[in-house]
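A protein chain is absent from this complex, but the other protein chains hold their places.
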Amino acid sequence: MMKLMKTRVKGRILCALAAVSLTYGGLVQADEWPEDNIRLVVPYSAGGTTDLLSRKMADLLQKELTTVVVENRPGAGSTIATAQLARGGRGSDHMLLMASPGHTIGASIYPSLRYDPLEDFAFVRNMINIPNVMVVPSSSPYTTVAEFIEAARTQEFSFSSPGIGSSIHMSGELFKSMTDSNLVHVPFRGSGEALPALLSGDVDVAFENMPTVYPHIKSGKLRALAVTSPTESEFLPGVPTLQEAGKEYGLETYETYAWFGFIAHKSFPAEAMVKLQAALDNVMASEEFKKFLPQFGAEAGTVVGEDFREFVQKDLEKWSDVAEKANLKR
Amino acid sequence: METSEKQFVEASEAHYGRWNPNSVLGGVFSILAVSFLFYVIPRYIEMPFSMQHPLLSPQFLPQLAGWLVFVLSALLMVDGLINPPKRGEPEELRRGVPVMRQVLMLAAGIVYAFFFEQLGAIGSGIFACVLLFLASGLRSIWLYALTIIFPVVVTLLFIYLLNVPLPVGTLWESFFQI
Partner (left out) sequence: MENFSEVMALFLSVDNFLAIAVGVIVGVVVGAIPGLTATMAVALALPFTFSMEPVTAILLLVGIYKGGMYGGSITAILIRTPGSPASACTLLDGYPMAQQGKAKKALKTALYSSVVADMISNVALIFFASYLAKIALNFGPPEYFWLICFSLTIIVSVSGDSVIKGLIGASLGIIVSTVGLDAVYGTQRLTFDDYNLMDRVSFIPLLIGLFAIPEVIEFYTSKVAPHIRTAVSGASLTWKEFKGLLKTIVRGSLIGVIIGAIPGTGATSAAFISYSEAKRTSPRKANFGKGEIEGVAAAESGNNGVAGATLIPLLSLGIPGDVITAIILGAFMIHGLTPGPVLFQENLTLVYALFCGIMVSSFVLVFVGNAAIRYFSIIADIPKTILLPIVLMFCIYGAYAVNNSTFDIGLMLVFGIMGFIFNRTGIAAAPFLIGFILGPMFEDNLRRTILISKGDLSIFVRGPITWVFILLTVASLLFAIRRYWMSRKEAMA
């Protein structure tokens, strides 16, 4: 730990005094990369899931490469930090951003974005995916997705989310538009506020992140009807996917994730990218990473580089469509 | 009744006249409230395509608060006209303040507000502290050393100990980078 601190201090003094950059400055030699600390920008405030995962990933990555400094830059969904990364400039070859559905949803609902969510970035790799779970309170009479949809076509139901534009909210909107059901969105501020209303039955259904609702499913306060991922989750054996449970109701292509992955500025040096991806491969192969995943009901990310870009593109298309249908597009 | 009648009309040592802070404040705020209600709200609060209930309107709370301001400031104005408030005492200290002192403070504020990123945390900190020390007319050279020590120490503390990044200053960066 002490050594880490020292290198961090050293690296920063170089930067702060700026004088040294006379000798060090100029073009980055790729075989020297990383020649400075890596800055990991978290587009949300400290304390959220994205922040927590980022800090853990930073911790693991710096064992492989160099000191990783986490910076929180919240605002307007995640779009302020993302716009900053897109602008590039000095130091952008050592800057990463933890992208999440906020990247694609933000691009779908915020007005006049100052960047292109695909073209302006280099896509490093997808690290972690967390499925959402469709849950109802245990007092709810519905035990299957089919029963629920049947009922939701004749009466109005409410679904909670930690806020407008969250992947949890959008999962619900996607469900609503694909099944033509009567769902009313009830926004809360954070899952901490949303959960009690769900547990007590004040809201009828939610499409919450796995780690938030998992303990309550285990203790029997919530009933899991389905998972939103295309394959069943090993954490909830026997709980079907929405694709299969709702295929007669138009859900055969339903798929949502809370995905997390690193993106960088589009001019990120190719050699550095190779090094970074190799380091991340090591991170993902480590015991610590594998031990970490189940604690969040998470799965290891699969797509790398251009495949990751494609993955994001599909996500973007999906959310733009939902945003349009739900009148969220500004 | 007669005494209050007198206060109403004439300003005295202890009381303000009709143009007292309360009636002016009330007047200004009621004008602001009206322009907020009838210009700002309709123009800058977008309405959704459909609403389940009128109470859900994004304009509801701003309108409620706007009307509250209007009614209350009208009350304040009337109250100020009928019962002019007593004069406070601290006003003595506020008279005859050197213009330079206020200008230097303003300058310090401008340095922070507009040049923080360019000058960096240390640069703008030193600059603004010097301006404010000058504003108070501090003479001792040794005190001015503080204006360098504090910004430097605090910035380094933020960056290294607390891991909170503060800007280095784009001006210096481009200067040294060339």
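Lettered A and B in written order, each chain numbered from 1.
Here is the rule we use: a contact is a pair of C-beta atoms (placed from the backbone, for glycine too) under 8 Å apart; a residue touches a chain by one contact, two chains touch by 3 or more.
On a predicted model such as this, the values are computed, not experimentally measured, just so you know.
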Interface partners of the hidden chain - shown chains only, full complex considered: A, B
Selected from A:Glu32, A:Glu156 or A:Asp281 as touching the chain missing from the view: A:Glu156
Touch criterion as defined above, residue of A:Gly75, A:Gly91, A:Pro269 or A:Gly305 at the omitted chain: A:Gly75
Footprint left on chain A by the chain that the document does not show: 1, 45-49, 51-52, 55-56, 58-59, 70-77, 79-80, 83, 109-112, 156, 158, 163-165, 184-193, 195-197, 199-200, 202-203, 211, 214-216, 218-219, 291-292, 295-296, 327-328, 330
Chain B, residues in touch with the chain not shown (by the definition above): 21, 25, 29, 36, 40, 44-48, 51-53, 55-56, 58, 60-62, 64-66, 68-69, 72-73, 75-76, 79, 93-94, 96-97, 101-102, 104-105, 108-109, 112-113, 116-117, 121, 124-125, 128-129, 132-133, 135-138, 143, 146-147, 150-151, 154-155, 158, 162-167
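One rule holds in what follows: only the chains that are shown with their structure count from here on.
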Chain B residues touching chain A - in the complex, by the definition given at the top: 48-50, 52, 122, 155-156, 159-160, 163, 165, 168-169, 172-173, 176-177
Partner chain B, residues of chain A touching it in the complex: 8-9, 12, 15-16, 18-19, 21-22, 25, 39, 69-71, 90, 184, 327
